[in-house]
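One protein chain is absent from this view; the other protein chains keep their places.
The first chain written gets the first letter, and so on, giving A and B; residue counts start at 1 in each chain.
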Amino acid sequence: MIDWFHWLNLAGVAVCAVSGTLMAYQKRMDGFGVVVLASATAIGGGTLRDLMLDVPVFWIADTDYLYTTLMAALVPVIWLRLSPQFPYHYLLIADAFGLALFNVVGIEKALASDTSMAVAIAMGTITGVFGGLLRDVICREVPLVLDGELYAITCIIGGIAYGVAMQAGLSTAWCGLLALSVTVLLRLGALRWHWQLPVFSGD
Amino acid sequence: MIDWFHWLNLAGVAVCAVSGTLMAYQKRMDGFGVVVLASATAIGGGTLRDLMLDVPVFWIADTDYLYTTLMAALVPVIWLRLSPQFPYHYLLIADAFGLALFNVVGIEKALASDTSMAVAIAMGTITGVFGGLLRDVICREVPLVLDGELYAITCIIGGIAYGVAMQAGLSTAWCGLLALSVTVLLRLGALRWHWQLPVFSGD
Partner (left out) sequence: MIDWFHWLNLAGVAVCAVSGTLMAYQKRMDGFGVVVLASATAIGGGTLRDLMLDVPVFWIADTDYLYTTLMAALVPVIWLRLSPQFPYHYLLIADAFGLALFNVVGIEKALASDTSMAVAIAMGTITGVFGGLLRDVICREVPLVLDGELYAITCIIGGIAYGVAMQAGLSTAWCGLLALSVTVLLRLGALRWHWQLPVFSGD
């Protein structure tokens, strides 16, 4: 279990670091801005989760995450030197996987701390979306999570799928795989067919 | 004591969730934006307080708060479906009570962790205003706490009243009631008569 967990988490961190770097590119930041934004996006959600669960912060306990963030942040820098066209399309797909990976990691880490299922679902969602929220607030953008296609709600539905599967007696690995699939498929479907929640306003 | 504490806290959470939802309405957010903003406003201040005091985060330890937030967030959604006029006037009054409730909860939770009175006053103020600050930063508004009528300063004065009453030997219940009254009355007075602190600037 520990191993699969570790690799899930590293993959999510790498994908989010890439997305932070791309935002820094759009905003014409300097080399350090890239490091700040990539780190905030990649490890912000997990840091908040670990602080709230009162467990050791994952990247302090295991330096691998810090090095992964820095190396992943270099990928788009080098890519964009070699070719002016960055495959944003693939990035959105990778980002959907990152969201789903973080969601499952958050749920499992919360359950390992003996929280209720409702809190675990909240922790999965926070792990998935907080890094991106931080990135957007620092860059003074309208947070993606609050705007447009289904985003964070896919984490919540994935989390509910996890809870139902657990009630049905499935093993942790199957629960995780189910939550991962539900989250990824919902997010990819939302991107492809522009699924949106109704806007809540006066007219 | 535990009971009165619990109800104070639930009442504060509900009022702040309503205020977050109303901001989401003004900003024309979708269904999930409502959940994010309502939660950030309702449990942001208490979460920061509990992290800093190194006690279990209140809504993780007791899931009631999470359900209260979600249910309270539904109130304005349903209300605004039924009637286009939302009583913003009553909301400001309710918000003043929310601020004062959170202030007292923060002070008492800090004192229960054996902090000094100065730290307890800071914790009360943080519990009262941080949720709203978070709401405004996410929505890219000028934070209310930094602008306009007396707001956070009412928490500080309420906290000082608590400290004075404690020195005078009053029981916890009376100290809390006094701080609550001072905070609410100052805030309502500020709203009614537009009390402001002098602006600090060059002319």
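Structure notes:
Following the convention adopted for this analysis, a residue touches a chain if its C-beta (ideal position, glycine included) is under 8 Å from a C-beta of that chain, and two chains touch if they have at least 3 such contacts.
Worth saying up front: this structure is predicted, and the values here are computed from it rather than measured.
When the omitted chain is restored, the residue from B:L133, B:A161 or B:L186 that touches it is B:L133. Within the complete assembly, B:S116 is the residue of B:Q26, B:S116, B:Q167 or B:S181 that touches the hidden chain. The chain that is not drawn here is touched, among residues A:A42, A:I138 or A:I156, by A:I138. Looking at chain B, the residues touching the absent chain are 51-54, 115-116, 118-119, 122, 133, 137, 140, 142-143, 145-147, 150-153, 156, 196-202.
Within the entire complex, the positions of chain A that touch the omitted partner chain are 24-25, 27-34, 36-37, 47, 51, 54, 56-57, 59-60, 63, 66-67, 77, 80, 84, 137-138, 140.
Following the convention adopted for this analysis, only the chains that are shown with their structure count from here on.
Rounded to whole angstrom units, the spacing between the C-alpha centres of chain A and chain B is 30.
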